[in-house]
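For this depiction, one protein chain was excluded, whereas all remaining protein chains were kept in their positions.
Chain lettering (A, B and C) follows the sequence in which the chains are written, and residue indices restart at 1 in each chain.
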Amino acid sequence: MPRSLAVHSLDQFLFGRAPHPVRCGHGLVIGAGSVVPEINFTLPTIDVNADSWAEVCRQYGQMMDTVLARAVHLSVPALLVEFETVPPMTHNPDWGFEITGILAERCLRAHEKHGIAVALRVTPNDTREFNRPPLLRRGEHWEQMLRFFEGAGKAGADLLAIESTGGKEVCDDALVNADLRQVVFALGVLGARDMRFLWEHIVSRCRAGGVVPSGDTACGFANTAMTLADKGMIPKVFAAMVRVISVPRSLVAYEAGAIGPSKDCAYEGPYMKAIAGVPISMEGRTASCAHFSPLGNIAQAVCDCWSNESVANVRLLSGYAPEVSMEQLAYDCRLTNTALADSDAGARTLRDWLAVSDAVHDPQAYVLRPDVVLEIAGDLMEADTPYERTRRAARKTWSVLRDAAADGTLRLDSRETRWLERLGPAADALPDSESELFESILSELPEGSFLPAEYGL
Amino acid sequence: MPRSLAVHSLDQFLFGRAPHPVRCGHGLVIGAGSVVPEINFTLPTIDVNADSWAEVCRQYGQMMDTVLARAVHLSVPALLVEFETVPPMTHNPDWGFEITGILAERCLRAHEKHGIAVALRVTPNDTREFNRPPLLRRGEHWEQMLRFFEGAGKAGADLLAIESTGGKEVCDDALVNADLRQVVFALGVLGARDMRFLWEHIVSRCRAGGVVPSGDTACGFANTAMTLADKGMIPKVFAAMVRVISVPRSLVAYEAGAIGPSKDCAYEGPYMKAIAGVPISMEGRTASCAHFSPLGNIAQAVCDCWSNESVANVRLLSGYAPEVSMEQLAYDCRLTNTALADSDAGARTLRDWLAVSDAVHDPQAYVLRPDVVLEIAGDLMEADTPYERTRRAARKTWSVLRDAAADGTLRLDSRETRWLERLGPAADALPDSESELFESILSELPEGSFLPAEYGL
Amino acid sequence: MNQNIPEKWKSLYDAVLEGNAAAATAAVDAAIEANESPQTLVDEYMIPAMDDVGEKFEQNEYFVPELLISARAMKAALTKIQPLLTASGSQPKGRVALGTVKGDLHDIGKNLVAAMLEGGGFEVIDLGVDVDPDKFIDTARASKVDIIAMSALLTTTMPSMKTTIEALKAAGVRDGLKIMIGGAPITQEFADEIGADAYGDNASTAVSIARSLVAS
Partner (left out) sequence: MNQNIPEKWKSLYDAVLEGNAAAATAAVDAAIEANESPQTLVDEYMIPAMDDVGEKFEQNEYFVPELLISARAMKAALTKIQPLLTASGSQPKGRVALGTVKGDLHDIGKNLVAAMLEGGGFEVIDLGVDVDPDKFIDTARASKVDIIAMSALLTTTMPSMKTTIEALKAAGVRDGLKIMIGGAPITQEFADEIGADAYGDNASTAVSIARSLVAS
């Protein structure tokens, strides 16, 4: 495992350019010199079942049509389309494949007629958590997920991704209790172990099916923390630490053979790009239709795809919400790509403005500052195992935040400062070894909170 | 009337900085060194009447609460709020005043509690067109509008604006027929004359009531053209000419004493800023919830306020649509203001990227390029009367577009090129004098299309 | 494009397609002189010409101004032919009463739909803007109206469409006619919800929608 980072210097850490670009779909290359919009959309309020199925198909067809029309209208040269299924479409892969086909066929037609470079990323659900506690390596849900991974390429997917959830059954409670130790265990032990298992399966199926194994996200962990912090429920400094704590876990996908782009909602993406060199998808201000965030601008600083996360097909004054997102993404990408076309120095200037404009306001933004990413990433890659990296992530992030708060490059209110002071000792107290943590957590969690065997424990 | 421009050089033509800043509301200064978000919102589908009035009030209160909470959450330092009434609130000014009061009270409270600089701009409807043909200087509708202008300040408005429509009764048909002569007549003769009458009334009422007479927009003319062009109904080159043709008409408001900021949907704003030195509000990619446009980035190039135009209070995944807009505007303004804080040279770099990224794609964007604005504005200000300036606007814009298409700085498809060729002779054939145009138009329009006396003709 | 326009009066087809009103009326005169059936002229030359104009618009060859010029040529020719059609007992494609609903002043979309419908052979009664439900009812009663077409551009005037449909029902005239609606904030879902028979998302589809409504 390489200890050095794939991105060697801050000067080379830019939006639109990744050390290892990804080629996919109809003429699309990601990370090769321009930022590509990634458009996502989902159903409005509707029950997905056999009775509503015709309407569901119509909705997806209509969303894809309007989005492609707008992209062509605005001369968007390249586009990544994400289809994130809803659970009934993973439970029943044939449903997921039917929608995949509807979207893929329209992408192909748009490519042939208008020359737009376009690829379809398909993201089935991690339905394993329908069992409580989750069955991660067996059972009906896992079998159907495998069927989905195997059949997606034939159905028309160019890339496959997932928002995997191993460890979430422990993390949810840990988050609302701001319990650092349990979060470290959930991500650095459980999450990392499940990622290894899951992604080896995904990568082998993708290779067999000619599909790009793209990436994963700590959405169910770190974005949950971000949303809770946004609502004033948990401290932002804690949410910022959770973000970096998720890095070693998400990195496992790329060690297992995923090649990017990372999932849009994986705000740990800049760390993936710095460490593994994969192109990353990010979402910011143009994703506020899906969720608010303190990362509206800084998320764009080193992105390779720029996404709206997801928007339901509701009507706005101008048109349907997915079209609106498409237009916003198109303009945002015009700006980054104009700066890139200007000069490397120009792109760095824009990158730094995007970063500086957010970083001082929120610790969750601060830990995404490109220079901070390189500093922390370098530190955690000094260790070799996911747990050791996770422990380093917690400690290093804490000290970086403390220093930033002290020198005023990060502004914190008194409630946040109080919590920052509490979290240092908690990080220091993390045990040296994974097994030590495992033993102590086992005794403090209620019986049946999670199934150790599902993690090979 | 000064022939020189208020903005003397391209270097001084920047976002966030206007020759004559405007002070208003609770600590707000516009055009004095930073870009201020302007948030707008409107009712979802609802019939506004006595029965629904309580719900209407609740909706406005809720929209204002959520928007202010989000602005405070994101540490937005300064905010302009626009309340654009719906016609029943102008027909019945007391209704408009009640909503004004609901919003103003919340703005004051947010200012006192959180220190946010904030002002409320109120925009009653131009209901004079409820008569067909419109009665512009008399009648019930005009009387109620006057009542609105007089009472708005007491109700809580800090600024007053309007989207006036004099001449629209001729312009609508002229647009769908792409009839340049009739558009020039509608804007350069009818529109300009009505603006003079209307704005002298507004300015005197505002001065008496301690309200800022802010600005107007050629929305009903040039934005209608833009929307028709976006739908492929009329040529973009024609819509671009209509935009510049609207400049002398909109300028009349500032000659009559309006001091800005111009209305957000007035894409002729950069011309107002260049000529009259007033701060301007603009809307672009963050207004795609309200309407699509080819001006998503370039609209921001020299803006002083940055707006979402308007969004109905519908629920999205993250929250209500007005909150979503608020967050997007906050981030966009963080970026421009970071560049301004960096250096003048930095701000110019960002300005030029915003402009360049759109200008080549669409003639409507091209005519908003800051250098093009100064060139055309200088030319039309060689003339002294609105009509003569309008005629110059048509001719000069045409030649600028022709040159840009010829040297490739503007890309046009063959259908557009065909129409550009047609429009040159039409511009050249515009008569020397207003009266000559009036006589010939009178004979070609159906009797009763408009009432000359309402324009002092 | 219609490939098989008979050579005989192709000059009429061409005149409408090119938007040459003078040539269109001249062609009609010549054909009537030669005892051609007025219904044949309409069905085999003029309407196909307007269909092709619509097709050129859909294919991004024509803009609306070009389409309106053709519609005016069509109208000029129809004005000549209408008395003969009436005399021979044939009916127009259908009669449409249209207007922008109460409280709403938006003209353009409604006017375009009117022009397209006339070009498509419909008789159009334009009620204007800010149209009271009673005016729709009175019109439906006084003239034999096949379709009522309503437009709204504001979220706050959309409910007027519902009010109007309910008023038509209450007046007992709803069943005898079809209702089509359109305008920027309108959706198919809204049309279903308020019980309209059809929704059109742009003026150029109005003709085919109206045709299918009168056929059904």
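Here, a contact is a pair of C-beta atoms (placed from the backbone, for glycine too) under 8 Å apart; a residue touches a chain by one contact, two chains touch by 3 or more.
Just so we're clear, the structure is a prediction, and the values are computed from it rather than from any experiment.
K.L.:
Which of the displayed chains are touched by the chain that has been omitted?
P.N.:
When the full complex is considered, the omitted chain touches A, B.
K.L.:
Would you indicate which residue among A:Leu10, A:Ala32, A:Ala69 or A:Val86 is in contact with the undisplayed chain?
P.N.:
A:Val86
K.L.:
Pick out which of B:Leu317, B:Ala341, B:Leu442 or B:Leu457 touches the chain that's been left out of the picture.
P.N.:
B:Leu317
K.L.:
Consider the whole complex, including the chain that is not shown, and state which of A:Pro44, A:Gly115, A:Pro425 or A:Pro452 touches that chain.
P.N.:
Checking each option in A:Pro44, A:Gly115, A:Pro425 or A:Pro452, the one touching the absent chain turns out to be A:Pro44.
K.L.:
Quick one: say which of A:Trp53, A:Phe130, A:Phe197 or A:Phe438 touches the chain that got left out.
P.N.:
Of the listed residues, the one touching the omitted chain is A:Phe130.
K.L.:
Tell me which residue among A:Ile99, A:Met145, A:Leu175 or A:Ala240 touches the hidden chain in the full complex.
P.N.:
In the full complex, the listed residue that touches the missing chain is A:Leu175.
K.L.:
Tell me where the left-out chain touches chain B, residue by residue.
P.N.:
Counting over the whole complex, chain B touches the hidden chain at residues 315, 317-318.
K.L.:
Residues of chain A in contact with the chain that isn't shown?
P.N.:
42-48, 86-88, 129-130, 132, 172-173, 175-179, 224, 228, 231-235, 312, 415, 419
Here, only the chains that are shown with their structure count from here on.
K.L.:
Per-chain C-alpha centres versus the global one: which chain is nearest?
P.N.:
Given all protein C-alpha atoms shown, the central chain works out to be B.
K.L.:
Roughly how far is chain A from chain B, centre to centre by C-alpha average, rounded to an integer in Å?
P.N.:
39
K.L.:
Identify all positions of chain B at which a residue touches two or more other chains, and write them in rising order.
P.N.:
312
K.L.:
Quick check: what residues of chain C touch more than one other chain, meaning two or more?
P.N.:
Answer for chain C, listing residues that touch two or more other chains: 155, 185.
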